[in-house]
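Below is one structure, written out as structure tokens, with a few remarks after it.
Removed: one protein chain of the complex. Kept in place: all other protein chains.
We call the chains A and B, going by the order they appear; numbering starts again at 1 in every chain.
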Amino acid sequence: MKLQPRAVEEVLQGLKKAGVDFVSLLPDSDFSELQERVGNDLDFTCVPVSNEAIGVGACAGAWLSGKKPALLVPTSGLLVATWPLTSLCMAWGLPLLLLIPYRGDIGDAFWLMGPYKDTTEPLLRVLHIPFVTVAKTEEISKAIIDAQGSTISWQRPVAVLLTGETIK
Amino acid sequence: MEVGKARAVVEGLREAGVNFAVGLPDSQFHEVYELIAEDPSFKYVGVGNEAEGAAVAMGAWFGGKKPVLLIATSGLLVATFSLARLHLKEVPLLVVIPYRGDLGDPRWMGIYKKLTEPMLNAMDIPYEVVKQPGEIKKTIGGCQACTERWLKPVAVLITGEALW
Partner (left out) sequence: MKRFECLKILASALDPSALMVANVGPISREWNALRPSDANLLQVNLGLCAAVGMGLAISLPHRQVVILDGDGNLLLNLASLADMANQELKNVVHIVLDNEAYEGGGGLRSATAGKANLALIAEGAGIKNVHVATGLDFFEKAAREALQSAGHHFVVAKVEKGSVPELPTLTLDGKEAKYRFARYIERTEGKQILKPRYTHI
């Protein structure tokens, strides 16, 4: 499953309109097009990391420096990121936009992704991370702009889950 | 932790047949780590990251050992991805956690009360909370038996008078 080309455009537009200027991510082949576009776009400081926990830490440093960070993190990586999402973002009250391609949602036929239907939404709730689930491409940009506004105001992470036709 | 209580944890593990312990030191369980490291009936492996710890324990199980993962409430949050993958393989793993951040903990650890039990539920990891020292051994034995029957991680949260 890949983030579809139209969805990639919508994500990029959404991020720019929302004012996001710092993106951290772990290189992931399913989302390589978005990662490449972000990496080549001078409007973003793109920071690849070896583990999404490091990505959350880097985004925390970026926000404290005045940047507007986002973490592109798959459903597997969300589980890796739980420690800093708790000990930094939750404990301190830090904004962070989480963009989560929803691998493992119904429709994903890859057996390896099975656990993520059970973990993703419950985990976001446990971590007190409000989220919006977007299944239609034309809704992506607005969802990102809204989520970014809320994360800054509420000083806590907010997630956008991308599913349905966006990652067919 | 009082040495008597730490001893109850270690004896409970030994009597349950556990012979492989993996951990990253936590202050409240300091005595438990020391007793296990000295005890020839356990192979103890210290790790730098609890996610690695869960994976090491899984490897030990495939190698025929009966592992236990000794981690803090903070460590549970580092280990989430690894523990989720254990579910995929249906690997038994006893996880023993000193319940820092529970009501009564004198330090600034409030987030763990909010997170620990909901996190275990979200991860579909059944758990038992032990508050009295007299129940430590029995609970460990019961949870170890369940982990073997159900082929999934099961946790023991030690709190109250059993911990302090």
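As a working rule, contacts are C-beta pairs under 8 Å (C-beta built on N, C-alpha and C of every residue); 3 or more make two chains touch, one makes a residue touch a chain.
No experiment lies behind these values; they were computed from the predicted model shown.
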| item | value |
| --- | --- |
| Touching the absent chain when the full complex is considered, from A:L34, A:V49 or A:L97 | A:V49 |
| Residue numbers in chain B that touch the chain omitted from display | 24-30, 33-34, 46, 48-49, 72, 74, 78, 108 |
| Touching residues on chain A - with respect to the absent chain | 22, 45, 47-51, 53-67, 69, 83-84, 87-88, 91-94, 149, 152-153, 155 |
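One rule holds in what follows: only the chains that are shown with their structure count from here on.
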| item | value |
| --- | --- |
| Centre distance in Å when chain A and chain B are each reduced to the mean of their C-alpha atoms | 31 |
| Partner chain B, residues of chain A touching it in the complex | 53, 76-77, 79-80, 82-83, 86-87, 90-91, 112, 114-115, 118-119, 122-123, 125-128 |
| Complex contacts: residues of chain B adjacent to chain A | 51, 74, 77-78, 80-81, 84-85, 87-88, 111, 114-115, 118-119, 121-124 |
